[in-house]
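With one protein chain withheld, the remaining protein chains of the complex are depicted in position.
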Amino acid sequence: MRLDEQTRPDFPILQRIVNGHPLVYLDSGASSQKPRSVIEAMNRYYERSHANVHRSIHTLGEEATELYELARDSVQRFIGAASREEVVFTRGTTDGLGLIAETIGRTLAKDDEIVVTELEHHSNLIPWQLVARDRGAHLKAVPVLADGTLDMAALDRLITRRTRVVAFAHVSNVLGTITPVAEIVRRARAVDAITVVDGAQAAPHLRLDMPSLGCDFYVFSAHKMLGPTGIGVMYGRRAVLDSLEPGRGGSEMIKEVWIDRAQWNDLPWRFEPGTPPIAEAVGLTAAIEYLEKVGMERVGEHEQALTRQTLEGFARTAGVTVYGPPASVDRGAVVAFAVEGLHPHDVAALLDAEGIAVRAGHHCAMPLMRRLGVVGTSRATFSVFNSPDEVSLLLAAVAGLRSAL
Amino acid sequence: MRLDEQTRPDFPILQRIVNGHPLVYLDSGASSQKPRSVIEAMNRYYERSHANVHRSIHTLGEEATELYELARDSVQRFIGAASREEVVFTRGTTDGLGLIAETIGRTLAKDDEIVVTELEHHSNLIPWQLVARDRGAHLKAVPVLADGTLDMAALDRLITRRTRVVAFAHVSNVLGTITPVAEIVRRARAVDAITVVDGAQAAPHLRLDMPSLGCDFYVFSAHKMLGPTGIGVMYGRRAVLDSLEPGRGGSEMIKEVWIDRAQWNDLPWRFEPGTPPIAEAVGLTAAIEYLEKVGMERVGEHEQALTRQTLEGFARTAGVTVYGPPASVDRGAVVAFAVEGLHPHDVAALLDAEGIAVRAGHHCAMPLMRRLGVVGTSRATFSVFNSPDEVSLLLAAVAGLRSAL
Amino acid sequence: MSAAAHGVYSDVIRERWRKPRHRGEVPGANAVAEDVNPLCGDRVRMMLTVAPDGRIEAAGFIGDSCAICTASADVVADLVTGRSRADAAALEVADVLNVLQSEIRPTRMRCVTLPVSVLGQALNGSKRA
Partner (left out) sequence: MSAAAHGVYSDVIRERWRKPRHRGEVPGANAVAEDVNPLCGDRVRMMLTVAPDGRIEAAGFIGDSCAICTASADVVADLVTGRSRADAAALEVADVLNVLQSEIRPTRMRCVTLPVSVLGQALNGSKRA
């Protein structure tokens, strides 16, 4: 059975009728839909086991703590982390990247260098701008080549003895480019720079294995991988986490507190101040179990096939431009495109009239938009529940757009 | 009808049997239970309307954005804020206090002073410690008097020309003390200090009206006021928010971005980087609507009555010590207590054997514990669904405890 | 598809998108502002020639913008041409909506309001002139 045939019944929202048409949801790159098992796991949690975690010794508190810590084990398995202490829960990718930037930021000195890339999402750019400004450090960006890949020769020039951090996306949320993580990590490590990988678009799509990527930090959001809003993951390599002071303070992350000072708690809690997103962790466990049951290889293949079908279809459609690497290359489940004579917003609005949800705009990647020479693009993204028929509907609708306005 | 008679059927978890007894949940101060309407609002959201917010122009994205922004209106109404731009969503109280500390922190200079109190939760202490350390500022704490109130004479001495921030809890999560917010704000304002109020224990219990409190910042968590985990509120007075650079970076909070710099977005989004807790905002709206339907005056009266019943009962129980202001004074819905000869943990474990959930430990207020001369206490806290019968069960169980070990 | 498009945009918007009357540089403009819609990156620049007596003699815009935003900018330029500075400053979003004759969804309201706000900036000689 094709993957979508198997999965579609699990997603209640696919019953939605939008503007008289069955919903065709091609915006999972912004936020995916949720299978029933994820929604129900959170319900069950709230209806049977909710309490605050960690410091409680009553039955509900123990159940909640076990469920919360079980989510950590699930994530550890899902990303192949060496130990559960390397898995820190955050509120999302942006939160995780901000936490890392603040934490590393405290260790930076004037004229230290931070290397990012031109295809970064603002969430992997602005936190570094803030840190660079605060510490007098310099921010440099690896250019993107015409084929949508990173300029690796430039990377070699940009990484110097002064480089302390190299931060980059695993999969571009616009181009779909899969960056050579292990290779970039190798070059960064040669100068002892810390590597920070934004995995927001990779985690829903690729099988992850932290040791083989080799990076120091890897962050992603649950809501893009069938999980709930409000929670994300920051993986940190043990040795690096051990060496860092926590960047943010609060309860839970301390061992002993006096008015003027505190002693930090053990890993991973040292990096988790305050009441965590507990129900959300329960939902994330269910999302991971769903993906594992399907198998990430199969998820990736299915989404690649839809991406290829879209790229090939657009190549045959007059007036449509696509961005990013060619269909022959492995890509993320992302196709950004432009329709001649139409603004991306109008493309999205016109497709919505046919029940098709795509995103339009700068996709929080304004520097990349500038490099592409556009203000924005339209963008279709795919998940486990999308079908080849839905791609056909998209292709037909886009083909009819040029005469629409 | 008594409030609990009306509300209990709305809370599915009250059907739970714990260790052979119906659940008696007296730990809402750590995290409250959720009425069905809150759980169902989030379900409905995930099953019908989920998408990412703000930058989308398809139907689901528009629905999600409307629901998310509706939550802001609900909060504005609930706390009597002057405008919706003053309502910023965070991930919880700890997150909000951390955000404020980092944001104000950037404006502090060496030898500036920050005043907190001895009854603060670690979440309103550690972030200030981190900031003080970073900026070379000094942290000073207002002592707590024997009757559980703040030493207002000492406050007058501690607030000086150098004071830049006065941060304190509205309601102590251990003593139940309600602090004189408007009065403290008046004294802080006299030296132009920014006031930051930790409302985590007040928002579930008191009718809030920001203009009459007069503070610059007020923060709380949804999960303690019948809402979901994963979301909180930071109220900021417009004039103050306008004057501050955002403390944390990411998507959503910018207007234009170049590799080396960015221009900030308008309020309130400037302080909301990344995909927000969308389903959680929907749940928070439902929680606020639930509380408003009951009426916060009635909520407060009901919880006061339960608190008084507990205090009076404990006063008649040999070997039980209670902490905080006397029963005759208005207090939060919190009763911290000790049982002679028993460690607080054992009290909680023994009560749990009878289905009664109370918290035990330092309650993330170690400096206050030191002042009280204990390592921890047991603590019962009340919410709208607790009944006088449940208090009677607690009193009887505690009375039987001394011979238990 | 045209049928669907009709449902999405009014004839006024479609017409002004296809053939805007005021798109282009305004030579000698002496009140100019430009701003961006943070939600999408759309950018509009409004240019006015204000006579010494305060009358707006010419108005135009350039921008990278969607149909609604373009139509709004075009209508704004239309409405202020020939008016006094004070009259122009009093222009409200409702006036533009009135001409556009289209139901605008909340998430796209900024597409309408951006040109109005840029007009205000141009008249104030303030931001990013």
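For clarity, chains are labelled A, B and C in written order, and residue numbers in each chain start from 1.
The definition used in the following text is that contacts are C-beta pairs under 8 Å (C-beta built on N, C-alpha and C of every residue); 3 or more make two chains touch, one makes a residue touch a chain.
Here the structure is a predicted model, which means the values were calculated and not measured.
Trainee: Identify the visible chains that the left-out chain touches across the whole complex.
Mentor: A, B
Trainee: Would you indicate which residue among B:109, B:329 or B:375 is in contact with the undisplayed chain?
Mentor: Spelled out, the listed residue whose C-beta touches the missing chain is B:375.
Trainee: Among A:34, A:54, A:91 or A:164, which one touches the chain that has been omitted from the display?
Mentor: With A:34, A:54, A:91 or A:164 as choices, the missing chain is touched by A:54.
Trainee: Looking beyond the chains shown, say which of B:210, B:231, B:306 or B:401 touches the absent one.
Mentor: If we include the chain that is not displayed, B:401 is the one touching it.
Trainee: Among B:57, B:115, B:184 or B:350, which one is in touch with the chain left out?
Mentor: Only one of B:57, B:115, B:184 or B:350 touches the chain omitted from view, namely B:350.
Trainee: Determine and list the subunit B residues touching the chain excluded from the picture.
Mentor: 19, 343-346, 349-350, 352-354, 360-362, 366, 369, 375-376, 397, 400-401, 403-405
Trainee: Suppose we count only contacts with the excluded chain; which residues of subunit A make the list?
Mentor: 54-57, 61-62, 65-66, 254-256, 265-266, 269
Methods note: only the chains that are shown with their structure count from here on.
Trainee: Round to the nearest whole Å and give the separation of the Cα centres of subunit B and subunit C.
Mentor: That gives a centre separation of 45 Å.
Trainee: Between subunit A and subunit B, what distance separates the C-alpha centroids? Give it in angstrom.
Mentor: So the centre of subunit A lies 30 Å away from the centre of subunit B.
Trainee: Mark out which residues of subunit C touch at least two other chains, giving numbers and ranges.
Mentor: 39-41, 108
Trainee: Send over the residues of subunit B in touch with two or more other chains.
Mentor: Residues 55-57, 61, 254, 256.
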